[in-house]
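Of the protein chains in this complex, all but one are displayed in their positions.
Take a look at chain A:
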Amino acid sequence: MAALSTASRVLAKKVLSAKALPAVSQSSRKLHFSVYGKNNSKVSDGISTQYPVVDHEFDAVVVGAGGAGLRAAFGLSEAGFNTACVTKLFPTRSHTVAAQGGINAALGNMEGDDWRWHFYDTVKGSDWLGDQDAIHYMTEQAPHAVVELENFGMPFSRTEDGKIYQRAFGGQSLKFGKGGQAHRCCCVADRTGHSLLHTLYGRSLRYDTSYFVEYFALDLLMEDGECKGVIALCMEDGSIHRFRSKNTVIATGGYGRTYFSCTSAHTSTGDGNAMVTRAGLPCQDLEFVQFHPTGIYGAGCLITEGCRGEGGILINSEGERFMERYAPNAKDLASRDVVSRSITIEIREGRGCGPEKDHAYLQLHHLPPQQLATRLPGISETAMIFAGVDVTKEPIPVLPTVHYNMGGIPTNYRGQVITHTPEEGDKVVPGLFACGEAACASVHGANRLGANSLLDLVVFGRACAHTIADICTPGEKLSPLKTNAGEESVANLDKLRFADGNMRTSEIRVNMQKTMQNHAAVFRTGKVLKEGCDKMDAVYQTLDDIKTFDRGIVWNTDLVETLELQNLMLNAVQTINSAEQRQESRGAHSREDFKDRMDELDYAKPLAGQVRKPFEEHWRKHTLSTVDPKTGKVTLKYRPVIDNSLDAEDCAAIPPAIRSY
């Protein structure tokens, strides 16, 4: 036996030397990611002896590796900074991969174009709640950003001449709305987001970014109002890691999962917004959530409006074509918000379908199957896969679905996170940056235009990297941090890991999602929102009664889901409370009891002779919400909209007007 083993060992050695293994590259460049960051990390027990903490030091840390996070991470690495990218998902699995639409840029390949016209369209689309300096920055940088992506290797579709093909999409016009439809949307077949993410990830491998994949960021390390890093849980082995750095960029994405029906991935849990809230900083405009009227019940995929355009009808539990009552002329072809509200009203009045009476039906089986197959190819597969129905025999269950969150962490046009006081105005939080869907530089304002969000990701990811490169130099000494920084996060983790209440994580989550779907969705009135706020408060208190089952520390998904639930709750209470306070209808936030926009002047009438309303009495302002995490109480403040562009001669700001298309 021993002889056999020695023989095999000898043999193995022989085989190895005989094969002459290919020489590992002799260059001094490290692998693109370091799994445990062994080079600059040390274990400390400053926080607790039960949870050994590994400390890392970097010049910049990026939390999140979607479109914005990757662009910021390798922008920083390119500028020479020692960057870490902390992400709870592998970069190519981030939700950016699901984006198909395209990127808007005024390249002028199809007809003459000017980025100032794109600026006008975006300002108008945001219902004058967008900060015009940030929109100026984004639309001016758009052509550079798209050309840069194309140089990185992103395979845009081309015209005959070889230029990037641009199509009409997303409410874009020429000559400030007077010149007809503009063609600005550049896309990569039908997988723009997928291709963007893969291009950025591939490009980032050229630089020495350290990737910390499957590390769940718990909290920001704040000291004296300055952000000094992030504390994260390594999901793989349960160790706690503190990433100390002078610059932290948050790019964690949106929080669609607060609602019962949403198109976002299960991982869109608003972690960045919650981290900022726990640090005592405000979040901006969370009440602006973009809905789509017909999303498949349960799956969350959206059914195109073309179905109704081709003759599909919406029916309630009584089999009635209810759109005839809400929009007698347009019927099912009414605008999206009218359809969303009608479906919600039908469900609220008890005429919803299904065992829980919480959705409507989209009926297509009265149309000839041939017509369906030619006009809408692929819909039968979609209906079968996602709804489990045969579209030629049964109706598809649909309900209004969340698609995008316009609100998030307030930043200026350079990507720096700001707070606001009435005396001093906007003040930058040193060391903290945000970009992507998690941020609200407010380019989307009250409503996002299609194909602008991918543009937002790349432009502001790049902006964060440029700003950091302007302010700091690589290799700067870090300011000292208390040895027990982050101990509340670890205490919270410990509490959740051994939680032994009565309600499971999934039960509390479903309660929250249903409350948000019923009260803070498309149909908003004072009474419904107030009821929702009270219910959400009750659900928030049940978090103390939570029960987890997995007591381990390695790959504890129960724990991670519970942490995500805490984050979702913070987002949800802010959303519904902000919506309840905002007494007007603007963009995606529409209320039945306050149907008009309330600006400082009434822009529907001639402006001469009107008295400007004071700041407290009108609603053309950003909401800044903060939460006390222990009680769940939300405090709201307001911040004025930035109405001047970056350069008044180059691009004049657009004065507010009535938004009609």
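Here is the rule we use: a residue touches a chain if its C-beta (ideal position, glycine included) is under 8 Å from a C-beta of that chain, and two chains touch if they have at least 3 such contacts; residues count from 1.
Everything below uses one rule, namely that contacts and distances are computed from a predicted model.
A.B. asks: Hey, which one's the missing chain according to UniProt: "Large ribosomal subunit protein mL40", "Succinate dehydrogenase assembly factor 4, mitochondrial", "C1GALT1-specific chaperone 1-like" or "TBC1 domain family member 19"?
C.D. replies: "Succinate dehydrogenase assembly factor 4, mitochondrial"
A.B. asks: Which listed residue, A:Ala279, A:Leu302, A:Ile471 or A:Leu636, touches the chain dropped from view?
C.D. replies: Checking the options A:Ala279, A:Leu302, A:Ile471 or A:Leu636, the one contacting the hidden chain is A:Leu302.
A.B. asks: Among A:Phe58, A:Phe81, A:Phe169 or A:Phe594, which residue is in contact with the omitted chain in the full complex?
C.D. replies: Of the listed residues, the one touching the omitted chain is A:Phe169.
A.B. asks: From the list A:Ala106, A:Leu376 or A:Ile546, which touches the chain that is not on show?
C.D. replies: Per the contact definition at the top, the residue touching the missing chain is A:Leu376.
A.B. asks: Please identify, in ascending order, the residues of chain A that touch the omitted chain?
C.D. replies: On the side of chain A, residues 98-102, 155-160, 165, 167-170, 185, 187-190, 292, 294, 301-307, 309, 336, 373, 375-383, 386, 403, 450-451 touch the unshown chain.
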